[in-house]
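Note that this complex is displayed minus one protein chain, with the remaining chains in position.
Moving on, here comes subunit A:
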Amino acid sequence: MYTAADLRKGLKITIDNEPYIITHFDFAKPGKGQALYRTKMKNMITGSTLDRTYRSGETFEPASLEDRVMQYLYKEDDHYCFMDNSTFEQIHISEDAMGDAKNYLIDNLQVDVLLFREKAIGVDVPNFVNLRVVQTDPWVKGDTSGSDSKPATVETGYVLRVPPFIEEGELITIDTRTGEYSTRVKG
């Protein structure tokens, strides 16, 4: 159990049976008044944010979260299927809980699955993934539009801006933290 005095940025607590991570924290105390603990937090399942102010003496249940390394198998309807490499147990994660991670899922990709009370609530993919470009318009020599990027679709269906020299069939590296093109994979 945490008390209000334990609150700090990054702490994960359970509120109304859902896990929240504290994104901003500060201590406030009006002159001669009581200590107040001001927080902003993010629901780790829905991503919605919450501003709450607590008084000293209030208590919080920690959000017990577990990370497990799993391998992506396939997508079925609006669920994604993953397998625990050590137990071979398979789990399904809804599209909503996947967030942006779904843009980078290729067969057999190793990810960190985040579990809250044995329910998968999110997926962490590696910071950089390599994906093949399946569609992009050719670069016309002498293009005078002045554009230094063009749209490209990669094998997961994700669309991003790439430099004009990238061609269909090429492998590119994407920074999953920003969703942006990083480099061309040579060879």
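By definition in this document, a residue touches a chain if its C-beta (ideal position, glycine included) is under 8 Å from a C-beta of that chain, and two chains touch if they have at least 3 such contacts; residues count from 1.
Rule of thumb we're sticking to: contacts and distances are computed from a predicted model.
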Identity of the absent chain, which is to be given by its UniProt protein name, from "Carbohydrate ABC transporter permease", "EF-P lysine aminoacylase GenX", "Extracellular solute-binding protein family 1" or "Cytochrome c oxidase subunit 1": "EF-P lysine aminoacylase GenX"
Sole contact to the chain not displayed, among A:G33, A:P138 or A:G169: A:G33
Sole residue of A:A5, A:V159 or A:V185 that reaches the chain not shown, by the stated touch rule: A:A5
Interface residues of subunit A (partner: the chain not displayed): 5, 26-36, 38, 53, 56
